[in-house]
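The complex appears here minus one protein chain, its other protein chains still in place.
Right, subunit A next:
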Amino acid sequence: MTCPRCLLQLQTLGLLGRSAARCVGLLRTPSSGQPSEPQVLRHFHPSPGSAKSRSVPAEFDRESHKKRNKSLITHDDLFEQVAQEAKTKAMFNKVVDIFTKRDIRRRGHVEFIYAALRKMPEFGVERDLTVYNKLLDVFPKEVFVPRNFIQRMFNHYPRQQECAVQLLEQMENYGIMPNMTTKVLLVQIFGEKSHPMRKYQRIMYWFPKFKHINPFPIPQKLPEDPVDLARFCLNRIANDLDAKVTVYQMACTEVTESGEEVTLPYIVGIQSPSQMELLTKHNPSRPVFVEGPFPLWLRKKCVYYYILRADPPLPNEKVEEPYDPERCLDYPLQLDFDLGRDLGDDESFDVEDLDEGPVFAICMTNQGDEATLNQWISGLQQSNPVLGQVPTLFRLDAGPQELDMLADIKSCHNHRPESELLKEDWLPEEEPEVMGDEELRRSQRMK
């Protein structure tokens, strides 16, 4: 981290260096015209009149073709030309460098910075602090610092201040914490009491407080492999340190006897020991339901999961274990007189405490049709044998990929024509439909 004074010295040296090189350049190329071959620095200062009709610098791309048209180019075009090759950070930096070195007065820097801010997501650098600092560096230093009280009063260089504020705003939107370089740059460019500096101070007040505010943070880079992603999501939903994730099936393509290729989806499930206990205590005459798919949003990605649940037991079915006076060897577990808890000390009521029925297990899979979920249930049955006697009902919603299938199967229902529906574009069905009733699943489920 360089201290502000050092950076200031570096800047002045840089300016000097540039002015020195300028003289050298001028000496070297006496003619003011388009250079025919690529040069390290081109110091051609056009008159203000022809500000817009500037030719693209020739050192644009050393190896490849040079652009020589003199037509009106907006700053967007600069980026788009580069974009036709690789859209990388290096290219982006290169364009910014070209702009900074092309004109000592940095004409049009405000528009350039706005254009660059717009193009950042395309180049994939929107989360990169060094790129933002480089963009801030495009502003000329010390020009916009107010020097007397009148300048200070009247919003000195408002457009530049607004541009810098927009830059900081984009940084804030992407959640990037500025660092010391940013502060030094802002001080050099705008001075201490400017709008961008204020915005910087506000960011630096709030962002540290917000950094760890999410008790369940999602990492920026989600795992690529769908099974790993499923593992992560299931642990996130279950939120239990004892829960175990089992991969019942990995995605693979199999060739069946008739020679067709069948793609089997991955099936990943999770269950914790307390859920297993709840399942053993479940009354076998009451059904369990497989419900889904429910969406889970992780930043910009939506994944779907299915649950195995049951309805809460009826109030008259709740059996309390009778008190066994011989349970504890050392002290009585229940006292033998008839006094209840005082109302003032009764903390058992909680508005949020709803009994929605136990959830026994959760799973995630590509393809949420009955066959796959059946496979999940049979996998579960290996560790929870009671599933063999309990009737399982499948209450599946139409998932995103299943709208095509639905059109075939349920032609009696009123559906919109699904032909142009894309995979990402799913329209949720309003009412959950009972896809299939699997009554009386017995142990022949075990495969």
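Just a few scattered comments:
In this section, a contact is a pair of C-beta atoms (placed from the backbone, for glycine too) under 8 Å apart; a residue touches a chain by one contact, two chains touch by 3 or more; residues count from 1.
Assume contacts and distances are computed from a predicted model.
Per the UniProt record, the absent chain's protein name among "COP9 signalosome complex subunit 8", "Complex I assembly factor ACAD9, mitochondrial", "Enoyl reductase (ER) domain-containing protein" or "Protein MAK16 homolog" is "Complex I assembly factor ACAD9, mitochondrial". Contact with the chain not shown here comes from a single listed residue; of A:M91, A:I104, A:M177 or A:I307, that residue is A:M177.
Among A:F154, A:F216, A:Y331 or A:F349, the one in contact with the hidden chain is A:Y331. For the chain left out of this panel, the touching residue among A:R105, A:K193 or A:K211 is A:K211. Summarising the interface, subunit A meets the missing chain with residues 177, 179, 204, 207-208, 211-212, 241, 324, 326-342, 344-345.
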